[in-house]
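What you see is the complex with one protein chain gone and the rest in place.
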Amino acid sequence: MITAQSVYRDLAKIREQSPLVHNITNFVVMNNTANALLAIGASPVMAHAEEEAGDMAAIASALVINIGTLSPVWIRGMEKAMAKAAERGIPVVFDPVGAGATPYRSETCSKLLSGCPVSIIRGNASEINALVFMGKPGAAKTKGVDSTISSDSVSDSAKALSSLYNCVVSLSGATDYIVKSSGQILIHNGHPLMPRVTGLGCTATALTGAFAAVNSNYMEAAAEAMAVMGIAGELAARNSKGPGSFQVNFLDALYNLSEGEIQSLLKAE
Amino acid sequence: MITAQSVYRDLAKIREQSPLVHNITNFVVMNNTANALLAIGASPVMAHAEEEAGDMAAIASALVINIGTLSPVWIRGMEKAMAKAAERGIPVVFDPVGAGATPYRSETCSKLLSGCPVSIIRGNASEINALVFMGKPGAAKTKGVDSTISSDSVSDSAKALSSLYNCVVSLSGATDYIVKSSGQILIHNGHPLMPRVTGLGCTATALTGAFAAVNSNYMEAAAEAMAVMGIAGELAARNSKGPGSFQVNFLDALYNLSEGEIQSLLKAE
Partner (left out) sequence: MITAQSVYRDLAKIREQSPLVHNITNFVVMNNTANALLAIGASPVMAHAEEEAGDMAAIASALVINIGTLSPVWIRGMEKAMAKAAERGIPVVFDPVGAGATPYRSETCSKLLSGCPVSIIRGNASEINALVFMGKPGAAKTKGVDSTISSDSVSDSAKALSSLYNCVVSLSGATDYIVKSSGQILIHNGHPLMPRVTGLGCTATALTGAFAAVNSNYMEAAAEAMAVMGIAGELAARNSKGPGSFQVNFLDALYNLSEGEIQSLLKAE
């Protein structure tokens, strides 16, 4: 379980240690991802070329892999970084953006996840479902990068995926399910405006990397990141007229997030 | 002609159907483009690799091609996506960003437009002019990606371009000209702050894709998108101190855009 105290303790650690989080992520969200990591106190770096991806992972405290805008040359960089991260034992967070939408995405996920261990897979319901049912009947069709099904309907798939790759699965949605064979944590925070801003799922993945950098209990780390996302989202929505002002307020909320706010808003079980 | 009723009807369709708009666009604007599409209710996806561009176009309701940060490997993805879109008969919107600034851009436009049919070309005056006078005397020089001439001065070029590629041409500027052999629609909405925000032309192109996904009269679709851009721009400018706050307010305005606002502000002829 996580508590307001544990969430704040790890947030404070991030602010104090400013862990270097190495991201190989997609073109759409790089700016948001970097800004969200800076806002919670981490130090983001982006480096995708195979010529340096391993060297950057060698000095990072966590690695975040996100396949949102995939191509062969980027996959090679991901492989190098993941191999180095595995060698060093730093946490690896994997975001299968749009898995199920095209064979290329599903196959790339399968290849990367089979090739190197990951600590946490963070995805929406369509993506998690696609990874479990890859090539089998029962797979829901992913519509681009947005989920077409609810997180509640695939929490069993999340457990199956957790067993398959021996990692924590962080399934985001109206309710977030953070699952492993040993149990699950549910986070009920968040706001309906969040899916109307591009890349907030990717931001969740990046923040998960920052929490995993300071808490080696990856189930807790993943749940704390989703809690911080959801709480900052609720705070941001209070003064927002739409997805434009929401984005601004969200970064401000992450930056200012206090123990009192976490205490009064956290809905974890 | 378009009316406030038709603009709102198609906006409501986008909000209801949330069409998947597949974008192969430039690095500068991907985030804005995705956010603007989400703000009006569409579902954006970005996928450029030739390994998956065709498969993504196969599930999309519209394809948006934007050459703003071009390279050979991206062109191959564009070709695959355009071929699949042509095969399926979904609308293709093409943005010749910076055409005329370098031979590479002009030649790439020529190659792509000759290789596959497009439904709508959306560009500024310099770009439209460059596509018509490609390699001939009379071509205005494009200064980077910003237009050096007014839309009024090239509305004849827009008609010529429409005939050349048998498509709607949506020429943006202080007045937007949406032209085809069968006639033209003029939109007088917009605000002088808009060219001071990067990529609002690209956003217009993306929204054109969303409207074309729900209205197969592409001339209407293109005009409705420009109307929504201009009206949201006017609303955003009311509370903006500069291009920073304008961007925020613009997304909020798109998200909240009401039939009443369209009725009171639309200036179409």
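Residue numbering begins at 1 within each chain, and the chains themselves are lettered A and B in the order written.
Just so we're on the same page, contacts are C-beta pairs under 8 Å (C-beta built on N, C-alpha and C of every residue); 3 or more make two chains touch, one makes a residue touch a chain.
Just so you know, these numbers come straight off a predicted model, no measurement behind them.
Trainee: Which of these, A:56, A:101 or A:266, touches the one chain of the complex that we don't see?
Mentor: Counting the whole complex, the residue in contact with the absent chain is A:56.
Trainee: If I consider the whole complex, including the chain that's not displayed, which of A:2, A:20, A:158 or A:222 touches that chain?
Mentor: Only one listed residue reaches the unshown chain, and that is A:20.
Trainee: List the chain A residues touching the unshown chain?
Mentor: Against the left-out chain, chain A lists 18, 20, 22, 27, 30-31, 34-35, 38-39, 43-49, 51-52, 55-56, 59-60, 73, 247-256.
Trainee: I need the residue numbers on chain B that touch the omitted chain, in ascending order.
Mentor: Looking at chain B, the ones touching the missing chain are residues 26-29, 31-32, 68-72, 98, 101-105, 141, 143-146, 195-199, 240-245, 247-248.
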